[in-house]
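I'd like to ask you about the structure that follows.
Excluded from the complex is one protein chain; the other protein chains are retained at their positions.
To keep things simple, chains are lettered A, B and C as they appear, and every chain counts its residues starting from 1.
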């Protein structure tokens, strides 16, 4: 992984700041001949788009994606197809509300990337967080749309929130369809209601709360991922940890595996009609860094955003001690918007793993 | 990250299997002029070496590391120094006990990489796990020794076990010195005793148990790590997840951050004599993917090893259903041996971050 | 080097086709705090722009470059400066003349990339050469403008044509100023006139001719470039050979070195006030892949373009034998336009070498 590029063969390079004219990405290494239109990508961007509810930022962005290169249509291709050359995707920034940044221009929000960027670069675009803004994740979601095309219909990737603040779902009530019915990607209808009242409290207090997102990918074959440093779970860990506000990643049992015995953690195998059947999936679909054919399961923990109304002690760029409260648009729980981003990053990791596998093994 | 290489500028390529003649690594990109002898590396290998207690594998390996290239001595250098060319490190395998692998040669250990390797490559070196063996981590530890030289005395990296099985330490009893007094890298003297009896039970049952390792790096300046896909925490996540048996990685508060409010999670800042002082370290030393100057804190969860005496249902390579129990040398808790590996990977990530930072920013 | 990215630390990813809506690049890894405006880049694009004479393609493109990210201005920066984040540059395609591509849509121009693209990808954007068009080099030139900022005023890079068709310059008449006075980047005033009449003949015949471009970089210190596979000359070779129509690259004496004796080829050294003085520069400024502090000198050979009026035997996509002549806009000598591209690629290679050197060695 390079600074602003991820992936090895399916490579995504993103660019853009919160308040610049646009943001976007270049997707390189995509196989040729795949049907790809802007509408194919827009569907994923629309799922990510803020403004759908009162619990995500009120910034209004249409997030219309444009494909600037890498697809072509003539009478023989029956629609626009990828050509194998780089796919440039661009999303214009529209709602760059002219607001007063004079305060955070000089003071660092505690818990925010403000200070770290300044310490590293000596200069920072503080408007809306600049490069560290979650706006950048729109480019990831667009790239994820291309990755899904590479993976094809057989691989299904979907994410759900399993915890907001201290409130975790009841896995016995898990229903994937439910994630489409509430604004929290919550698979537990009962918990969705509890989250709503929790978030209402948080929002009114000008506070924020963390969350945990779980992603599942089904339909991938055994064999993807390559030991030792390109392990599928290591690639997932890197990709998911690179999402704004992520603080932890786990695969399968994850941290719970530490408390298990070898007997309980082993996924026993029986012979099935189409290859091995695993009797459990503690591994989360990865052994030795290679996919087993079972569903890939990962979770990501997101911290609460640092933009809150309660004054916090901090410093200015010149080192003066001040108290700072972040006014303006707030996101009480950034983890909510992260769900489609987690899906997109998973799609990109898997598309990359597929191409790498095909390179070494063929088929 | 490539398959068997990690790092961008401080690059480590490892090779070798459990039962081949040797294993090793090539460290490329090391700055010139650093004092480096085999003894400098041996000290870390000796800490990792199994055989020190009855709770780690009984394989007896001297793990003598040889430096085959990249250092030079003449009358002007006052001892052996790095030359800026690749440093090749080799460790011979000595105790490749001639044992009967006929059973696991054909059957997959449930929960082990056996099946995944076979599904991917169609061929596997099953002796001792082949490439998936924890023997490979000796090469990581050797490379970590070089990384520590790059970082210098100012950066201090140390790891401790904070949980074995269901038994977590009491952080109020944390004493780093204690980690050197017990065979478990346990910073809590009381818990060390409890772990001993727990592991004795596990060992006698031919079972195994998981663990959580925590690593802390102090002395690194603010500014290391580069957004967005080379974030310091993303690099840590990838590096730590690539260690054998790792199933989860978290930074700072990690998964606990999901339950926090923005007020509680914010690390407030005050002016100190030598730059900012943070009043807490929920972030674990990283904001926006860049180091803040606070201690870098990460944790890794390790699953229990799949090599256990209790028979488990599994398949042979030809698809027949069998029951398998793993005879021979056992590691009741692979997490114990992982502590120096976690340190080494952290050192490598930081050395790489240092060089990358210096490239872009200078100084 | 990845497919559409070059450089290791100063990384340029280009995208776009001849007849798409736009083309551009993302420059990643640029140090922060460098003054950078669109005008700084436009000056180089204007030098490359076709339409300046009758001996380059008549396509009229303003080639206005836009900076979409990576620079920021506020009251403290005294103008727009780089922030260390990715710099996205975009150039819109304006003069995509609606022409009839029906013929080359089906037949492969002999000597052109048409067939190879089709054989590889199974689909190709044949309009104006698609991705293989020299339009793409506008993105390289823009990136080169950023690279020059990284290198600073001390490093001077300039290119000249030293041969067109069979007509080579007389090096005794070399005058760099002359390259700015004629449309051929010719340092030899006498030869410039001869080239003019030669090219007039070529143009009238609907033919084309090859050329050799020489580039010189002065002001770089000794020490840049890193053996063995990142040698400065190997990086130059790769970068220059990636330019459209390039067929050969040489450093210093180049192919002529094969005929020299060791005595004649050795660049003897004497002590100067500011370090060593070399008494000759057969090496072209590179020894062992590392810069010596002497001027870096390289040459690139460009073949004649395959778009000519004389009918040539070829095949259609379906394999039928046809004769093809390329109508429309022609470039009698693509090497002429290549000069600023050669400069730009050299700038990018050196900026990358500078950052890589600083990473490993510091300073």
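Annotations for the structure displayed:
What we mean here is this: a residue touches a chain if its C-beta (ideal position, glycine included) is under 8 Å from a C-beta of that chain, and two chains touch if they have at least 3 such contacts.
This one's a predicted model, so the numbers in the text were calculated from it and none came from an experiment.
Note that of B:112, B:131, B:158 or B:282, the residue touching the chain absent from this view is B:131.
The residue touching the chain not shown here, chosen from C:165, C:295 or C:340, is C:165. Residue in contact with the omitted chain (choice from A:9, A:215 or A:315): A:9. Although one chain is not drawn, its touching partners on subunit C can still be listed: residues 1-6, 8, 14, 108-117, 119-121, 131-132, 136, 163-166, 202, 207-212, 222-231, 233-242, 246-263, 265-271, 276, 279, 282-284, 286-293, 301-308, 310, 312-315, 319-321, 335, 357, 361. By the touch criterion stated above, the residues of subunit A touching the omitted chain are 9, 29-32, 84-85, 226-227, 355-356, 358-363.
Listed here are the subunit B residues that touch the chain not shown: 2-5, 11, 13-17, 20-24, 26, 28-29, 32-33, 66, 68-70, 72, 74, 76-77, 81, 83-88, 90, 105, 120-125, 130-131.
Keep in mind that, in the parts below, only the chains that are shown with their structure count from here on.
Distance from the subunit A centre to the subunit C centre is 38 Å, each centre being the mean of its Cα atoms.
Centroids of subunit B and subunit C (each the mean of its C-alpha atoms) stand 45 Å apart.
Residues of subunit C in contact with at least two other chains: 29, 32, 84-85.
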